[in-house]
Each structure stands twice: as C-alpha cells, then as structure tokens.
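Shown here: the complex without one of its protein chains, the others still in place.
A, B and C are the chain letters, set down in written order, and residue numbers restart from 1 in every chain.
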Amino acid sequence: MAQRIRINVGGTLFITQQETLTSYPNTRLARMNTKMTEYDATDGTYYFDRDPECFASILSMYRHRELHFPKYVCAMKMRNEMQFWGIPQSYMSRCCWKTFYEVDEDIDILDKLAVSSDGKASDVESKNFKERVWVFLDDPSSSQAAKIWHCFYLLVVFVSCLVLCLETVEKFRVKPFIRHVSSNCAQHMPTTHRKVAIKMASSYCLDASPAILYTEAACVVFFTVELLCGLVICPSKKIFFKNFLNAVAVIATVAMWCCLIFEFNKEILASSNRMVYLHAALKFASVLRVLLFFRLAGIFNSLQVLLQALKTSARELLLLFVCVVIATMVFGVIMYYIEFPSESSMNNMFISMWWAVITLTTVGYGDVVPSTILGRLVASVCSVLGLLLLALPVAIVVSNFAEYHRRSKDKQRHLLATCGLRQKYMPRNNIGTILK
Amino acid sequence: MAQRIRINVGGTLFITQQETLTSYPNTRLARMNTKMTEYDATDGTYYFDRDPECFASILSMYRHRELHFPKYVCAMKMRNEMQFWGIPQSYMSRCCWKTFYEVDEDIDILDKLAVSSDGKASDVESKNFKERVWVFLDDPSSSQAAKIWHCFYLLVVFVSCLVLCLETVEKFRVKPFIRHVSSNCAQHMPTTHRKVAIKMASSYCLDASPAILYTEAACVVFFTVELLCGLVICPSKKIFFKNFLNAVAVIATVAMWCCLIFEFNKEILASSNRMVYLHAALKFASVLRVLLFFRLAGIFNSLQVLLQALKTSARELLLLFVCVVIATMVFGVIMYYIEFPSESSMNNMFISMWWAVITLTTVGYGDVVPSTILGRLVASVCSVLGLLLLALPVAIVVSNFAEYHRRSKDKQRHLLATCGLRQKYMPRNNIGTILK
Amino acid sequence: MAQRIRINVGGTLFITQQETLTSYPNTRLARMNTKMTEYDATDGTYYFDRDPECFASILSMYRHRELHFPKYVCAMKMRNEMQFWGIPQSYMSRCCWKTFYEVDEDIDILDKLAVSSDGKASDVESKNFKERVWVFLDDPSSSQAAKIWHCFYLLVVFVSCLVLCLETVEKFRVKPFIRHVSSNCAQHMPTTHRKVAIKMASSYCLDASPAILYTEAACVVFFTVELLCGLVICPSKKIFFKNFLNAVAVIATVAMWCCLIFEFNKEILASSNRMVYLHAALKFASVLRVLLFFRLAGIFNSLQVLLQALKTSARELLLLFVCVVIATMVFGVIMYYIEFPSESSMNNMFISMWWAVITLTTVGYGDVVPSTILGRLVASVCSVLGLLLLALPVAIVVSNFAEYHRRSKDKQRHLLATCGLRQKYMPRNNIGTILK
Partner (left out) sequence: MAQRIRINVGGTLFITQQETLTSYPNTRLARMNTKMTEYDATDGTYYFDRDPECFASILSMYRHRELHFPKYVCAMKMRNEMQFWGIPQSYMSRCCWKTFYEVDEDIDILDKLAVSSDGKASDVESKNFKERVWVFLDDPSSSQAAKIWHCFYLLVVFVSCLVLCLETVEKFRVKPFIRHVSSNCAQHMPTTHRKVAIKMASSYCLDASPAILYTEAACVVFFTVELLCGLVICPSKKIFFKNFLNAVAVIATVAMWCCLIFEFNKEILASSNRMVYLHAALKFASVLRVLLFFRLAGIFNSLQVLLQALKTSARELLLLFVCVVIATMVFGVIMYYIEFPSESSMNNMFISMWWAVITLTTVGYGDVVPSTILGRLVASVCSVLGLLLLALPVAIVVSNFAEYHRRSKDKQRHLLATCGLRQKYMPRNNIGTILK
C-alpha cells in the first residue's frame, strides 16, 4: 500500500498519496517536503492556514486530472486559493466555466454602475459657496432642494415642448402675414421649390398667438439664465461641455433666441429665400430641447440604469442593427422581384424595403401590402422570421438590462444594510447577543 | 512556526494562527483568550455551539481579508452568525452581493403576499351573525357559498355591462323621440354645439327597447340591495369605503339610478341643454360598473397576484411611462419636421406624436404613415427602437410578476405541506420510521 | 460550562449542548438518552447512520430556532431526513421556501410527461396480431413503419385540406348550376335571407372541377378505411373515442360523405332552403378535418410537450383570458363615450371593443381608429397597457413551457445515459477503472 500523506488545511484533514500529488509537478503541493515549516513532525501532518473547501476541489484535481469548480464557493475566493496553490486559471475544466466566470459579469456591472455615480460633483468634500451652487445645479441627488429645482427645470422643458407642439396647431395661429410672404417669396425662388417654400414660410412665419410667443420667450430666458449660471460657476469649461446635455442645451437656447428674433421681425424672412432656409435650420436646432428630458435620468435612477445598460450593450445593439438591415435587404429585394409584375404599390426597391422593415418589426401599417400569392407567402415567412430575428438580440439586451437592474437593487440593499437603516431582516432573537 | 489555535465549532475543528485572527481586531474572534468559558484547557480548544458551515466562511475572511458568502447557506442564517461573530454586513465583498441579498427579494414578496391576504374579514375568530354575513359578502374564499354568491354577483355585473353595450346598438332602440328632442334642443343651444348635442340626445335619450330597460332596472336594484346590505352590516363605514371597489359600486349605482329616472322622464332632457350635459356626465359615471369585474380578484387568486405585482412594480411602470413619453416626443417632433414639406397627413405635431406612439408599440394602424424616404428611415428606427425600449421595462415588470407567481405557488405548497394534505412527495419507504 | 453532547452522524462529529437540543422537545434529538442503542459508552458518543449534511442543517435549527435549507442538498433527501429526526415540514423557514419547494415543480412536470407517454398502446407486453395492428395505427413512435404510416396519413390530411382551399377559388369551379339554384332558391325564401342564401348556394353548390371532386372522394375513402380499421381492431370502443382526435375524425368523415352526396345530387339542394342550411352545417362539420393535423403530435415530440404545457397552464390561460376581457371591456366602453360625439367609425360599443382588443394585442388593423385627441391619448395608454397586460400571463405560460421543454430534454438525456448510448460525456481516463 502506498504511503499516505496527511495534509491539514484550516483544521480539516485530507489524506492522499504521493503519486497523486506528483501528477502536476510544477505546483506547490507536488514540491511539498518534510523540511517545510508547514510540516509538523509530531503527527506527520502538513498544516496550512488556508480555506479547506477550496482545497478539497484542488486536491480532487490531482486525483481526476480535471479541475472542477465547487459551485457554492465564490469564484473570487477560489481564484485566490488557486494562486496560493500555484494552479493557473487555464486548468479550470470546460464544464465549470459557466459558474467560474459568472462573477466577472456581476463585477463588471457593479464597476460600471459605480463609475456612473462617481463622476458627480457632490463627491467633492469641503465646498465653498461656488462649489455648492455647482453641486446644486449639477447633481439632483445631492439634496432635497436640488431635486425640487430639477423637477422645476423639467417642468419648464415640458412647457417649452408643449409650446413647440401648440405652435403647429392651426387654431393657435393668426394668419395675416401669409399672403405677403408667399407672394414675395415665390418671386425669388426657382419654380420647383416654390410650393415647399410657401408651405414652410406659411407654417414657420405665421403669427403664433401672443400667449404662445410670450411663453416661449419666458422659457428661453429661463434656459439662458440657468446655462449662464452653470457656465460661470462650473469649475472648468471642459467639465461643463463634457456633459452631453449641457452642449445640447447651449445649441437649443441659441437657436431658440434666433427663432424668436425672426418671429418678431418677419420682414427679414420675406426678404429672401436664403432666410427661409436659415429659419428652417434654426427651427430644427431649437427642437433639440426635447433631449433635455434626459436630465430626468439624474433624478430617476432606473432611467440612468437603463441608459447605462444600453451603453454597455453596444455589441448587441449592433447585432440588432445588422439583423434588421440584412433581413430588410434580403426580404425587400426578394419581394420587389416577386411583386414586380403585379399591379402592386411597390414601384421601387426602397418601397419594398420599407415594407420589409415594417413587416419585420410587426408594425404592419398596411400602406404597402403584397398582392400575389407568392408575395403573401414570402410576407408570412418575413413576419414570423422578423418576430424571431428581432427577439434574439432584443432578448440579450433585455437580459443585460435586467442584470443591471438587479445589481443596482443589490447595491442599494447593501448601502442600506451598511448604513444600518435596514435592520428589519436581521434575526431578532439574536440582536442582544452581538458582542456581549 | 506560528502557534496554532484550535477552534471547535459545533463539532468541526478549525485550526488557524493568532496573527490571522488579529487582522480584524474588533471582532469576537480577535478578542478570544484562554480565560473564556468556551476555552477547554484539557485539549487546548475553544468550543462554540454555533453553525460550522458559516464559521468556515467567516474564518476564511480573516485569511483572505475578504468576506465571501457560501452560496448554499441561507443568507438569513449567515447574517445571524455574522452578528454572533461581530462582523457587520458591510464587510460582505462585492462579488457576493448577488447571492447575499437575493433572499430579501423573496421575503419582500412573501411579506406583500401575506399583507394582501391579511386584511380579510374572515380572520376574525368568533363571529356573530352580523360578522358572518359580512365575511360572506366580503371574502369569497371564506366558504363555498360565498364563492357561489360572488360568481353570481359577477354574472349580474356581466349582464349589466352587456346591457350597456346593447343599448348602443341601433337594432335595440325604438326611435319616436328623436325629432322632438333634436328640434327642441337645438333651439336652446349655441349653433356650434348643436350637432354634438343632437347626436348625444339622439343616442342617449332614444327609447331603448323595454327588455333592455327592465334588465337594467333589475341590475340596479340588485346592486342597491347588495350595497345596502354591505353598508348596514359592515363593522365600520371607514373599512367599507377603504375598499376601492365599494366606492366605485356606490358611485356607479347612484349614477345608474339617475340615468334610469332620465330614461323614464325624457321630457326633462328636452327642457334644456344643461340637462343633456348632466345626463352625459351621469352616463359616464354609470360606466364605472365595468370596474366591478375586478371583484373577480377575490375568487381568482392569480389575478390578485397580478394586481399585487403591478402595484409593487410602480417604479418600473413609471420607467415604462417615461420611456414611452420621451421616445414619443423625440420621434414625434423629428417626424413632424421631416414630413412637414411633403403632402403628408401629419398636419400638426400631435398627429406626428400619435403616429410615434402607435409605431413604438408596434400597433401600426396605418392611418398616419410617413411618405418621404427620410421619414421612412426614421420610422424604421422608431419601430425597432420601440420594440427595444418597451421590452426593457416590460421585461422587468414581467420578471417581478413571475417572481410573485412563483412565491405564491411556494406559499400554497407550504400550506399544503403543513396541513398534511400533500404527502405524495414524501418518500414512502421511510414513513414508518418516523419517531419510532 | 455546559456539558457537551457528542453526536456522530455518518462519520461526521457534531458537538452541542443539552439545552440547545431541548428547545424543540417533541423531536428525536430532544428525547435522546444514554440508554439508546445508538449511544456508545466507550467514547460517550451517539452514532447515527444518517446523512451528515442534512443533519448539520437540522442541528443548526436547534441553535437558531429557524430551520434553513442548505441549497445544495436535494429537497427530497432533506425531507427524508427531516422525517427521521421528527421535524415537520412546517418548520421550514420562509426564506428557504423557494429552494425547498422548487423540486416539486420538477417532479410535477416529470409526472405529467410520464403520464402523457404512459397511455400508449405500445406498452402492452405480449401482443397478438390485432394488438400489433392497433399499436401500429395508434402509436407512431412504436416502430419505423408506424412513423412512415403516420406521415402518409398526415399527407392525406394535407391534401384533403388543400382540396378544401382550392374548392373556394374561382378558377377551380365550373358554373352552370348557379342560375338554376339561385332562382329556385330565392322563391322559397323570405326576402331578407335571399341574398345570403344565393351566395351560399352559389358557392357551396357550384360544380367544383372534377379533379377536385375525385381527390376529395379519394381522401374520404382513405379516412373511412383507416377509421374502420381502428374501430374494428381497437380493444374497446371507449378507448377509441376517448382519443379526441378519433371522435373528430369520425364526425369529419361522416360530414364529408354527406357533402359528397350533395355534390353529386345538386337537385336536392335546389329543392328547399332547409337543404341549403343542412348543407352549410355539414360543410362546417367537414372542416374539422383541419384538426387532424394534431396527429402530428404523435410523431413530433416537441408539439406534444407544447400541448401538455398548455394543458397544465390552464390557470394562466384563464388569467390571460380574464385580462384580455376586462381590459377590452374597460377600454371599449371608455373609447365609445370619448369617440361618440365625433364623426368616428365607432357606431356601437361592440365596434369599440373590437378596436380595443385589436389594439391591446398590438395587431392594429386600422379599420377602426380613434380620431379625437383624447381618444388618441386613451389609445396610446391602451396599446402600452396591452403590451404589458398580455406579456404578464404569456410570460408565465412561456416559462411553464420552457420548463416542460427542459425537463423533457433531461428525460431524454437520462434515457440515453441509462441505455448506455450516451457515453461521450463520460470521462475517458477512468473508464478502465470501473469495478476493476
């Protein structure tokens, strides 16, 4: 019978044989000998002050020539022990990769959640007045007042967007100006563009009712003041413009000012068609105010987590995009040639691609519909395949977000537990016994 | 070689070194000394009557300077042991948060499920006749008879709703009254409202066929009697009206009575246009009877769990709402300016927002459709993004509900196991050996 | 210091104190004494030949006054041990219900999968000729020949359905008969039904082209022969008609025969309008042949698992139904009153309910669409809520099916492993060492 080697790891005794240990010669266990300080000659046992549970798995590796991961141990602890015993991670057998690398995912997510809450202004410790105002304007979670201020800001954004909408409704406009513009405009323009220009002019330049105009003006003034405050008080211009939403706010506010000036000086618009196009461009820029709604992410944590999850799902979003593009092209092209000889509404391939994408996403407007039997068969395949093809990457993004959501909840739970606020799940009967 | 410390926890021996234990000086293990009652001098071992599995993890913390959670242990037990050994929850290392805080979710859900079944009238122990009737009317799960009674109640609700529907169908109406009302009405009204008023009057006041009217009357009487019984017998009015459905029932019943009175005295309606509007308002209120269907939740447990899950998913529903609103505004505004110069049907921004929301939810009616190439490109992006953006919060709500559903099933299983009704999964060969 | 009690369970030593054990007086451990046969006086230890892992958890219960379930142990084993130690299942603490009752789900599913494959004719052991033919006709998985036969049967079903479709296409009909019927028919009928009757007659009675008719006749003969064989050979009539598909086949075949007779004797149809209605009813019955496609479940295991999962998801399907009905009624009624004064197409409440259900399921035909601003707002809410409300029960059914699918896969894996066919995942280096 082979000689038994006794190893005591953290109090648990393991017994094995010499030939078992030599199967991986370059590891700590294989090089063990009786001259080591860990060897206790009195009972012929090696004593190690390490974790016995991980060691059990590691010793099993010497027996089976495969390293399996005990699922209940945290992978980080196992890696630590593997380093101690001199076993590289590449020894981990294939069947255990799933559980062994799972923790990396969690840590990646917690890292990213930490980063997104790190860059905040409120982290600065001792603050003077300027810094405190900056924190107030920049971080809604810094104080109750800041939260209320941001809610008010969002309200103004909402009013401003509402104004944008109401402007376009017939009822809220007074129409004296239209004839003058249209006649004047039309003369300076090439015939082909005339119709569009008149429509543009008639819509953009119409006297919005005064109530609308003054509300708009009030919003612009508010945005301007808020931006100037931020710009003056911010520690550096770089930090200010690194925030995507600040840059958007600056562009939108400038555009809104220009639009207002046009609105009060409509003669400029009538002067030339260049002005009409300039006005249209400014109008487009001023629409960016809609994006200011994303300031909500500062107050509403779930939205921030959602945006974070989307940001880190870049590969999956790309996959979604690629799937949609390839499927659209394939089905669009096939459908065009199938429907071509019939009296279908698919006159060119772009229309059939439009049909394909609207079918793939199961929106199905019904403005373009195949009319041949073969076309309908392909459309059926397209709609089922669309369901499937879109579900695949969407499911991955969804599961990413779900992970972020759950980790973010865990983080909040940990913060609460650490702060001692959440004692309710503590077992009650033992509270008296702590450190008695 | 360092001196070995022997700790016997619940029979399992752990061996470590003094310097390992001193790494966290403020804990019970660091302050251990040979004068403690737990120290047994005969074999130089500390004896603790605690759980050995949790202690293994805690001792590992002293070695690795990181506290990892052994996944197989219930987190509640671990917290209990951590309290005993004087280790705060904040020591738990980041990689184990997932498993360590998972149990809180389960307990939260079981708490909420317990609450929803706690407020029931049937919990009162010794009941007099009044209380027993109250239980009968309030809690369908209290007895078989109560269940049948509630089914009958739901049937009446269904009949009442059917009457509501049939009233609106042309066939079930007799039309002698219309000319009188319309001519009479029209005179008293401003010209602009005339058309609507006539249509309203013609629809609301038309003689519904007698069968319909008498069925309606029967339903109203039934509801009235049921409500009065409940009101008289209920221990306190506060409890009665705290139940949302009772409040709804009261409003709906009163409105139904008023409508019936109008129905039998149509001359009042013809007298003035104020009466027409009053009648319309009452009609709206009487429609609330549809909500009485939610009484089904009392009988049908799954529906109750669903409503409970929705109630606790408030944050996720808010996220869904915010996602939809932001995406609608962004896409609506963009689409309006893109489609504006074309001959599109998007005349104002509200229509383009209507288009956006119908596309985002992939409903796609097709009544408003982009017609330009750029517009269609944006529509494609909108439909894919809609799929994605709605899937994210919906998935979280769905997973919440799934958790509630599973916990509710577990609860039922536990109740069955406790009541001894579910012995079928008990191993058979050992039943004889219990407590022999 | 309290006296230590030494318990050796399956070789693992546990040490505890007397007062710990007496906390649950009615259990086996509390009643332990030195006179038991398990007590070994030589080393003052109780020896039990039980599982040490489960005992660790049970002993912890005496210490913490809460029974926690060690997640890695199979719950069935734990229950077994709990019985031995005299601990009822109701002691299991709430936080561990999830893992403790999880296994019941798996066993329920495996039970149902076993039942669905148990009732098969092929289980009979020693078979005579009649039984063998019965197995051949009833169970496609009994032999390769039976599989081919069932594929051929499905092909005939497909041809028969194709015939059903082609009959309705204008091209495949010859039209001499129509005038005779329509004129004849119309005379005997009340004026209001005339139009429908003519259309019915013109469609049902038209001479289908001979190719169609003879194919139909061939199919009918095939079905008849198959059914007669089954009926003659089947051990009992009860078993034969208990199979839902056999009953369907009988009805469909009889109806097909009658239809064929009508087809060849069209004068009967022209004789009276009763005959026209009888013919229509028979036509409806003969359509049931479509359901014969479900015979595919016998060959295609996944379809069988799907049907099984749907069958056991009855509660969730009911929930889905209830959700759809309540949401349809609520939104339908609200929308009717909102859209009522406008020039909408929602003339009665059934149309607005039709709109509601088509919007809730995000189908969105666009035939009925709200036109007022408020109506569109409600429609937006309806579409988002529909997405959510339908997703909830569907997700539960889906997860049920996924469980069935996975368990069915596990079962196949086990069968393969048991049959020794699936050795590829066996570790190779140890195969030689088995039972040496």
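We take it that a residue touches a chain if its C-beta (ideal position, glycine included) is under 8 Å from a C-beta of that chain, and two chains touch if they have at least 3 such contacts.
Computed from a predicted structure; not experimentally measured.
Trainee: Out of A:Met32, A:Val133, A:Leu307 or A:Met329, which residue would touch the omitted chain in the full complex?
Mentor: Selected residue, touching the omitted chain: A:Met329.
Trainee: If I consider the whole complex, including the chain that's not displayed, which of A:Ser93, A:Ser141 or A:Thr418 touches that chain?
Mentor: A:Ser93
Trainee: Spell out the interface residues on chain B facing the chain that's missing from view.
Mentor: Chain B touches the missing chain through residues 64-66, 71-72, 362-366, 427, 429-430.
Trainee: In the full complex, which residues of chain C touch the absent chain?
Mentor: That gives, for chain C, the contact residues 8, 10-12, 37-38, 40, 47, 49-53, 71-77, 80, 103, 106-107, 110, 161, 164-165, 167-170, 196, 199-200, 203, 283-284, 287, 290-291, 293-294, 296, 300, 302-303, 306, 309, 317, 320-321, 324, 328, 350, 354, 357-358, 361-367, 390, 394, 397-398, 401-402, 405-407, 409-411, 413-414, 417-418, 425-427, 430-431, 433-435.
Trainee: Where does chain A touch the missing chain, residue by residue?
Mentor: Here the touching residues of chain A are 1, 4, 6-7, 12-17, 20, 28, 56, 59-60, 63-64, 66, 68-72, 76, 79-80, 83-84, 86, 88-90, 92-98, 101, 103-105, 107, 315-316, 318-319, 322-323, 325-326, 329-330, 333-334, 336-337, 340-341, 347-350, 353, 359, 362-366, 369, 373, 376, 379-380, 383-384, 386-388, 391-393, 395-396, 399.
Keep in mind that, in the parts below, only the chains that are shown with their structure count from here on.
Trainee: Could you label the chain B-chain C interface same or different, taking same to mean over half of its residue numbers are used by both chains?
Mentor: different
Trainee: How many angstrom lie between the CA centroids of chain A and chain C, rounded to a whole number?
Mentor: 38
Trainee: What's the distance between the Cα centroids of chain B and chain C, rounded to whole Å?
Mentor: Using C-alpha averages as centres, the distance is 27 Å.
Trainee: Multi-chain contacts in chain B: which residues touch at least two other chains?
Mentor: Each of 12, 71-72, 76, 80, 103, 107, 350, 362-366 in chain B touches at least two other chains.
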